[in-house]
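Removed from the display is one protein chain of the complex; every other protein chain stays in position.
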Amino acid sequence: MSHHVYKQIELTGTSPDSLEDAIQTAVTRAGKTLRNLRWFNVTDIRGYIEGGQVAHWQVSLKLGFTLDDIDTTDEADTALLEPS
Amino acid sequence: MSHHVYKQIELTGTSPDSLEDAIQTAVTRAGKTLRNLRWFNVTDIRGYIEGGQVAHWQVSLKLGFTLDDIDTTDEADTALLEPS
Amino acid sequence: MSHHVYKQIELTGTSPDSLEDAIQTAVTRAGKTLRNLRWFNVTDIRGYIEGGQVAHWQVSLKLGFTLDDIDTTDEADTALLEPS
Amino acid sequence: MSHHVYKQIELTGTSPDSLEDAIQTAVTRAGKTLRNLRWFNVTDIRGYIEGGQVAHWQVSLKLGFTLDDIDTTDEADTALLEPS
Amino acid sequence: MSHHVYKQIELTGTSPDSLEDAIQTAVTRAGKTLRNLRWFNVTDIRGYIEGGQVAHWQVSLKLGFTLDDIDTTDEADTALLEPS
Amino acid sequence: MSHHVYKQIELTGTSPDSLEDAIQTAVTRAGKTLRNLRWFNVTDIRGYIEGGQVAHWQVSLKLGFTLDDIDTTDEADTALLEPS
Amino acid sequence: MSHHVYKQIELTGTSPDSLEDAIQTAVTRAGKTLRNLRWFNVTDIRGYIEGGQVAHWQVSLKLGFTLDDIDTTDEADTALLEPS
Amino acid sequence: MSHHVYKQIELTGTSPDSLEDAIQTAVTRAGKTLRNLRWFNVTDIRGYIEGGQVAHWQVSLKLGFTLDDIDTTDEADTALLEPS
Amino acid sequence: MSHHVYKQIELTGTSPDSLEDAIQTAVTRAGKTLRNLRWFNVTDIRGYIEGGQVAHWQVSLKLGFTLDDIDTTDEADTALLEPS
Amino acid sequence: MSHHVYKQIELTGTSPDSLEDAIQTAVTRAGKTLRNLRWFNVTDIRGYIEGGQVAHWQVSLKLGFTLDDIDTTDEADTALLEPS
Amino acid sequence: MSHHVYKQIELTGTSPDSLEDAIQTAVTRAGKTLRNLRWFNVTDIRGYIEGGQVAHWQVSLKLGFTLDDIDTTDEADTALLEPS
Partner (left out) sequence: MSHHVYKQIELTGTSPDSLEDAIQTAVTRAGKTLRNLRWFNVTDIRGYIEGGQVAHWQVSLKLGFTLDDIDTTDEADTALLEPS
């Protein structure tokens, strides 16, 4: 309990609707393969303009999740830390 | 009129609904004890995730308010400036 | 096609309603005189407080637009690049 | 439960012994008058040198504490938010 | 009244006398072609040295001015937004 | 003597005259209710423009002061904070 | 089409020849296992010196790639998002 | 030998004891699945407070490891680069 | 000679060949309508990837040029800008 | 003429009078042993407070000077580059 | 007494033991040839990893020392300011 490790990855979510929706889009996508998502912090807010209108809101964020209380089967472990 | 002094404090407001609501939450709370709130500027945007959804939007902001045209009663003055 | 030039200007849009609306306000205004707006990125988020409420959301952003495929008439060119 | 407000203040703690002790010194001092201290984040690490030795470790940190679930007596309220 | 747009340009003013004079030099020059100048914020302070003396104080600043309540004649509009 | 705690607050002082005067304005105001002011460091330099002239110089600064009850011999007190 | 998610990873490429080659080295390596690489942005430029000459150019960069239009087979999905 | 590629991931290690232990906790966890760890650099120092004491030291760091001299079996390659 | 004003604009130049060519592309484009270009400083280095190769190098830069009517003797002109 | 090298050192000048005087103090001191001082840029503005007044203005700056057109006698060369 | 000049140099100290020891290592080394060391501030914290363990703690710091009250013999003066 006293020694935890978290990992942070950086995603960019987009949405035609709002900043909140762009963030939730990234969180939802990450949640498909990552358990234990805990927090995010925004690192960049951008957007794409078409015809004088904001067409896509683009929010980059760091997503933090716990690494320490996972199952220690090789498979699960690989899924969470290995890569990238 | 020519010599003003403003003070800035840093709060973090949260909301389950939106970034704007998280900011207004902090502004409202500050307004309970501080008169003369003038402006804010955002310093950090974070959030807490539960079950793959953004559960709380957390916005840190600096809040600026005027110090110079306050009543000079000791009590009020203390309320505004005194250190913690 | 292989050599492009983009220019970035910095505007601040405001709105009594939301952060998104403040951004769109700036984009709309820029679109009145600038063709080829392509993207924006937020540089600052502030607001003005009146009566304990956020009265105006103020978002500063850099607006990027293409310079390379413009008409080369002096007038248009001046409109886009000339310094102030 | 859904709308929280935290306040952050900035202190500098010093110690002749270690960085951790300098931080704890600031936390301990803050705890004398502030309830509900929750977290800190370091903003600056400095030190004072005497006779070629580090005489004092100086760590500046932001201290965050909850404002929302306090008693609403004027006294308590003043103690937590008012001050600087 | 509720939707405003401001533009920021970046100038560097110089002076042989002082930092304040260098800033005012830039503000004065901008005022020749731009109406509605509202604020500045300093982004860089430099200087040129000759013979061991500071020969020129050089201050870079962003200058903000209103775009929204201008006359909509093409000429005025060009003067305010077009440029740089 | 070996464990000190300092607090930093952020003020903005203004003046129609100079940057130094704007800073001193903030320092003077803080001194009305805070003992043991020790140092400041500038975080932002801005100004308000009226009629093409700088009408107000606005300097934001962090003000540091002692919170602990150290021995008040001039020598010891000076030896610890001075630097930096 | 309206909701996209991108991921950014951070690599450092090196080359004995040039900054461009160091960047391309990282991009080439990433392309071996990652489809849909879209952009990079440089975060750090360093180098290693041997015998008074720059022996290796070292460029750190963030690499962005699309996550949203991938095949949804478990295998492919794991390869792109899972890890680290 | 002349073209190397390194990857950096961002972890947060915690410890009830010290900053060094928090860092080593993250390094140890990463070492379970990543070979060739080479260096780290600290990006954030935070902590959690309970009962007026620092209960957990939290240090975020970027961890760099070599990608280029790995075995090119699919399995190993996937373990190091693929993901995220 | 003693009071100069420079203006800085921000452009992004691209090139399929090199970072230097991307910068020169922006400088050349600016030179079509701006006299007195004096210096640039790079603010961002990015690139677009196609088929695992860097297809476009994108360099954002601030371009500085003189706004004032200074004496155009080569000597004086050089003496003022050179540095920095 | 086509290959120049400049060196930058960082000094802090102080003055009881003004920011400009603090800067000139540092420049004057550097000029005692360094030829070819060319420019400075300010990195920090601080001050020391005594009795509620700014007692010392403290300005940190980087000082740039030319290394390339020096006499190549060992002695002069050592004086300019060697150390630190 | 009223006009002081300090110089700052940047060193990196390493230690197999702790962050504090790495800092003290740099301070001790500087003290061999520099009198009047006054303060340091940390600019970077890194480390080298061997066999999954932190083998060296590496702390970069700026070291400040007084230049103004030194003996004005050429030799001493050279030792303190000249170089670099």
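Letters are used for the chains, namely A, B, C, D, E, F, G, H, I, J and K, taken in the order the chains are written, and counting of residues starts over at 1 for each.
Going forward, contacts are C-beta pairs under 8 Å (C-beta built on N, C-alpha and C of every residue); 3 or more make two chains touch, one makes a residue touch a chain.
As the structure is a computational prediction, the values presented were derived from the model and not from experiment.
Panel shows chain J; residues 2-9, 62, 64, 67-68, 77-78, 81-84 of it touch the chain omitted from the view.
In the full complex, chain K contacts the hidden chain through residues 7, 9-16, 25-26, 29-30, 32-34, 56, 60, 78-84. In the full complex, chain G makes contact with the omitted chain through residues 18-19, 44-49, 52-54, 57.
The rule is short, and it goes like this: only the chains that are shown with their structure count from here on.
Note on connectivity: the fewest steps through touching chains from chain C to chain J is 2. Across the two candidate interfaces, J-K and F-J, the one carrying more C-beta contacts is J-K.
Touching of two or more other chains is recorded for residues 19, 38-39, 41, 64 of chain K.
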